[in-house]
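Just one protein chain is left out here, and the rest sit where they should.
Showing chain A:
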Amino acid sequence: MSLFEYTLRELQEKLHNKEITVTELVDESYKRIGEVEDQVKAFLTLNEEAARAQAAALDEERGSAKAKLFGLPIGVKDNIVTKGLRTTAASQFLDNFEDPLYDATVVKKLSDAKSVTIGKLNMDEFAMGSSNENSSYFATRNPWNTEYVPGGSSGGSAAAVAAGEVPYSLGSDTGGSIRQPAAYCGVVGLKPTYGRVSRFGLIAFASSLDQIGPITRNVEDNAFLLETISGHDPMDSTSANVEVPNFTDALTGDVKGLKIAVPKEYLSEGVTPEVKEAVQSALKQYEELGATWEEVSLPHSKYALSTYYLLASSEASANLARFDGVRYGRRTENAETMLDMFKRSRAEGFGDEVKRRIMLGTFALSSGYYDAYYKKAQQVRTLIKNDFDKVFENYDVIIGPTTPTPAFKVGEKSDDPLTMYANDILTIPVNLAGVPGISIPCGFSNEGLPIGLQIIGKHFDEQMVYRAAHAFEQATDFHKQRPSLGGAQS
């Protein structure tokens, strides 16, 4: 049995009681990476030498240490900057970005808590994508069946946890990029309330939507990790100055009297029968645990996808303007003028999906179209947010599927951006409203692929989300199933 079958708290107890060493934990991680990485392809950069040295040093100080994540090996999505450790956002533009010079606030918090960074995880380039096929390096594969995608854009983060390469990881979620891959890979992924976790040092995609969050094998680990990375950060002016509760205290297993809302729009056409069935069984399970549920409506859900693509692309076009080939990153060899240098460096460094979104965003923000597209989308965003506020007046959580279907095959949708975008239809409204949402395993398709249950809460009510997620997890054993790494060996 892998050491990573234990919860993070159990591992810490074993470390504390000297049953295991940090070096053994780090060895376990690299050993598993050695066994499965040629199939999973979750990591872009390994931090092996530094991680082993850190493990040896931590083993020396063991006993006195009370740090929250002492000695626990983690993987970090490659759009989160790490001092002295190559950070590429899976883009050729940053292929040579060997040292971002500083740590993102979340990475600083991890290092203060004495966790050990194992490596940087693959993703869709600049977090733009739903399948990991937009990585400019290689596509990560789904550990349940390597012919299928792991989801995107935190596909590397979810696959590494599912395959047992690391016990926990960090991802980022702009339109579902933590929850969708968590659902496809059968792990637990939370997008916190916007502002709960600092974005300082996260390479920005869409600043009003991006949020870093934890990906783990179970709900308790997830809550444990969120406690460490949350909190107000003066370096991020959008970070919220609110108290960070003890999230693990919320895990009582008790959901008696919990009031669940089920949006009819989240179980409409497009959601496959097996996904519907899994969600309906989950609701039955909640009834047995003493919760009640009712159907509600989020009437503007169908407009979320359009709203998201206009807003996210607009913000992306502004954020990606900083990649000019002057201070870091790619510089073309073939330019004689400054303007030509910008244009060619960007053309050579960015992949098609990134270019497409920069183009869409620049168009939506351009003179003559701003009101018709950008401002209109901001107004519809208000309507979508109001839908959530209204439902939360009467209910504790909203529950539905995380994705309309289980994972799809590699290559199946890569030629059609609009079809690809539709994968995020159930996760996007949550980002637009800024509320927290989690995906937990709730079943398997006929082909043996995981299905995710999405639980959405009020602003800053992660405790309620975790409480509901944990109670379901305790009553079921979906999270205990492990992938076979079957399928194509490419």
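What to note about this one:
One rule holds for everything that comes next: a residue touches a chain if its C-beta (ideal position, glycine included) is under 8 Å from a C-beta of that chain, and two chains touch if they have at least 3 such contacts; residues count from 1.
Following the convention adopted for this analysis, contacts and distances are computed from a predicted model.
Only one of "Aspartyl/glutamyl-tRNA(Asn/Gln) amidotransferase subunit C", "Cytochrome c oxidase accessory protein CcoG", "nitrile hydratase" or "Acetyl-/propionyl-coenzyme A carboxylase alpha chain" fits the UniProt record of the hidden chain, and that name is "Aspartyl/glutamyl-tRNA(Asn/Gln) amidotransferase subunit C".
The residue from A:S317, A:T427, A:Q454 or A:Q474 that touches the chain not shown here is A:S317.
Of the listed residues A:R356, A:K390 or A:R482, the one in contact with the hidden chain in the full complex is A:R356. Within the full complex, the residue among A:R52, A:K68 or A:R344 touching the omitted chain is A:R344. Although one chain is not drawn, the whole complex shows that of A:E13, A:E98 or A:E294 it is A:E98 that touches it. Across the interface with the omitted chain, chain A contributes residues 96-102, 194-195, 208, 234, 237-238, 240, 300, 302-303, 306-307, 309-310, 317, 321, 324-331, 335-344, 346-347, 350, 355-356, 358-360, 362-363, 366, 373, 375-383, 385, 417-418, 433-434, 459.
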